[in-house]
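Only a single protein chain was left out; the remaining protein chains are all shown in position.
And now, chain A:
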Amino acid sequence: MEASKVIHAIYTDDDVLMNAVKKVKAARHHIEEIYTPFPVHGLDKAMGLAPTRIAIASFMYGCVGLTVAIVMMNFIMIEDWPQDIGGKPSFSYIENMPAFVPIMFELTVFFAAHLMVITFYLRSRMWPFKKAENPDPRTTDDHFLMEIPVHGNENELTNLLKETGAVEINLIDKTH
């Protein structure tokens, strides 16, 4: 259930932010989202995010690319019109395989790279003309923002966040 009210705690230092995340997690509060201007090393671990599976996806896309290359060249060069081109043996795929390896390699890399990037865009919901979801423009420059849903425990949360070194704590009503 999405909370209607959230707290935005703003920090100015990534070290302070990391400690704050650990404290908030230790107090067993759910962190909705964290906005940072740059990747903070170890933040995903501190938040307890599940590791990405994009490398596995990429490996499978690579396999698809390799298959496409093999099937394509087997059909074109061996089955459809097995011409003698400069004495290269076109009786079977394996006999002329070395000549196909550069294409097999390139298509594997092409599929693995491009489909992985597209997967990344889809999964992180990024596309042209997409409305930016930034709650505070300062988080793209030098501020860090932690968003915590409020379930009637406003004061307790505010006190906790003040202790962690937040420079600004705002209560935001999401129901417009």
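What we mean here is this: a contact is a pair of C-beta atoms (placed from the backbone, for glycine too) under 8 Å apart; a residue touches a chain by one contact, two chains touch by 3 or more; residues count from 1.
To be clear about the criterion, contacts and distances are computed from a predicted model.
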Which of "Na(+)/H(+) antiporter subunit B", "Energy-coupling factor transporter ATP-binding protein EcfA2", "Electron transfer flavoprotein subunit alpha" or "Quinol:cytochrome C oxidoreductase" matches, in UniProt, the chain that is not displayed: "Quinol:cytochrome C oxidoreductase"
Given A:16, A:47, A:66 or A:99, the one touching the chain that is not displayed: A:99
Hidden partner chain, touching residue among A:48, A:87 or A:128: A:87
Touch list for chain A against the chain that is not drawn: 55, 59, 87, 98-99, 101
